[in-house]
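A single protein chain has been removed from this complex, and every other one stays in its place.
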Amino acid sequence: MSAIPVLAGVIIVTFLLLRLVPGNPAREVLGIHASPRAVDALTRQLGLDQPIWRQFWRYLDGLFHANLGDSIYYHSPVVSLIATRIGLTGALVALASAFSVIITVPLAALAATHQNRPSDHAVRAVSLFGLGMPTFWLGIVLGIIFGLRLHWFPVGGQGSGFWGTLHALILPALCAALAIAPVLIRSLRVGMLDVLGADYIATARAKGLRRWRVTLVHVVRNALIPSVTLLAVNIAYLIGGTVVIEQVFDLNGLGTLMLNSIGNRDFPVIQGVTLVYALAVIVVILISDLVTARLDPRVRLR
Amino acid sequence: MSAEAVIGVDDAGESIVARSSFWSRARRSPTFLVGGSLTSLILLILFLAPVLARHNPDTLNLTSLLSGPTSQHWLGTDDLGRDEWARVLYGGRTDIEVGVVTVLFPLIFGVAIGTFIGYVGGVVDTIVMRVVDVVLAFPFYVLIIALVAFIGAGVHGIFLAFGLTDWVVYARLTRSSTIVARHQDWVAAAVNGGVPRWRVLLRHIIPNTISQSLVYVMSDIVLVILAVVTLGYLGLGLQPPSPDWGAMIGEGQAYIFTNQWQVLIPGIALLLTGTGFSLLGDGLADVLRPQ
Partner (left out) sequence: MSVVSAAVSALAVEDLSVELPRDGTTIRPVNGVSFTVERGRSLAIVGESGSGKSVTLRAILGLLPKGGRVTSGHVAVEGRTLKESRRNLGRGRDAHLSIVFQDPLAALNPVLTVGAQIAEAPRFVLGLTRRAARDRALELLRLVGIPDPVRRYDAYPHELSGGLRQRVMIAVALSSEPKVLLCDEPTTSLDVTIQAQVLALLSDLRRDEGLALVFVTHDLGVAAEVAEDLAVMYAGRLVETGPVSEVLSSPKHPYTFGLLESAIDVDTPDRIPLAIPGSLPDLSQLPKGCAFHPRCFLATPECTTTDVELRSVGEGRASACLHADQLTIGTRRS
């Protein structure tokens, strides 16, 4: 499958990120006042004095052993830094995905089945409006309304304990879901319209079947196929959005780790986190491909 | 760009044809009109910023910090006493300017490479499409942030980051329509008739395949502006003292417990701008759609 070259490409790109730094990366990390000796030491530690193919080999070798290098700032393995934070980010993504399905699917279905009626226009207008809204601003506004004014949710932080954390994640997850809702609703609606207008739906109705059966067995079953792919693509985008959302809501997840590391010039961490994010996307797409194959007999391998 | 429709036959048996031009179709599309007017209005206001802003966006007015709207400061002041109205105007200028300029390279490069691989196919096509897949495998914001982190914050970081990543959509779009166009009979006819291939590409294929990219450019501008603003919020975008909506929101976040205006105002401005461009893009799609 095409996932393998993509995976290879992702690994190569992440490796190359470090080479984008103008000048000497070690010097960038330590600052302009650093002594040449410190710079040399760090250069050797990062392996930057080696020829590039050996650096790449070392990188690959590390990957096979689940070793993403060491953080310059925290002085601990990147992998362990990621491990402590990935749970929170994962929970955020899962919750946000659930919210996006709950929000977008009914709205898209409403718009598609009532095409050109007021409810369709309303849904499309709202989603158009949402296209111009930056996620982080939406998060702040939600925090103001539901946190500051209504006191329903904490304005920031991740709470404590299972339920506390879940409670604290609701607003950020809602924000992430709303951020992708406009695009998702539009695409889902188009997919559903395609199915609704298909000849086989006409055939089914001509048979004399009850409306609910036509809808469930014929419309939904077919509309699921493009929808699963669309959801997967948008969840990929959502994963990227969580980086910013964690910052807005002060959540100690992977995104915050990444952003803090930018300030710290902690390149190994940034590299490692980027790779993890890309891997997550690849996994999501793979899963959706598998699900699509289950749903669509035309796609299955003979 | 025009479309013809046969509306009847005259006495000599000749078909009577109505040519609907771009502008007549544009006039009939409400989305295009609303989007166009809104966007034009916003651009006009920002263009007239030096005239409309009554204060300099950088001047500090330490006697009036974080105030709400007053007669002196129409939209109030921020935490350093700077006039919000002026900052919104000048911030808008920079953000939109950067947004529009940043999409130019991806647009041109993406369309060019998409046309090339769509027309030529083969190994080059496969390789480029793999590269596209790899770029798309990274979540958008993660890649942009990572690139800016390594290249360096500021305008040039933004240009490079988007230059490296944003072209892929245009390449994909153009490639598909080029492949479709390439197989059309009229192309074969032109090539057989002796028209050199580059000319076929330029004069015949590209005008037909570029419409999808032009429609997408509008939403891409919105995307880029949003990304620039987001980077500004994170401190990775346009560096101070350039006023930037994102930085304004970021600075204001610390004060939301007392004054929410500093956070809300730039957001609303951004919302209006985004809606304007999106509507314009939708309208453009309506108008350019083959009849």
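A and B label the chains in the order they appear, each numbered from 1.
Here, contacts are C-beta pairs under 8 Å (C-beta built on N, C-alpha and C of every residue); 3 or more make two chains touch, one makes a residue touch a chain.
Everything numeric in this text was worked out from a predicted model, so none of it was measured.
Contact with the chain not shown here comes from a single listed residue; of A:His65, A:His151 or A:Lys207, that residue is A:Lys207. Within the complete assembly, A:Gln115 is the residue of A:Gln115, A:Thr165 or A:Thr229 that touches the hidden chain.
Panel shows chain A; residues 115-116, 197-200, 202-211, 213, 217-218, 221-222, 225, 295-298 of it touch the chain omitted from the view.
Note that only the chains that are shown with their structure count from here on.
Chain A and chain B have Cα centroids lying 23 Å from one another. Residues of chain B touching chain A in their complex: 130-131, 133-135, 137-143, 145-147, 149-152, 219, 222, 226, 229-230, 233-236, 246, 249, 253, 256-257, 260, 263-264, 266-267, 270-279, 282.
Of all residues in chain A, those touching chain B in their complex are 2, 5-6, 9-10, 12-13, 17-18, 20-22, 128-129, 131-137, 140-141, 143-144, 148, 236-237, 239-241, 243-244, 247-248, 258-259, 261-263, 267, 270-271, 273-274, 277-278, 281-282, 285.
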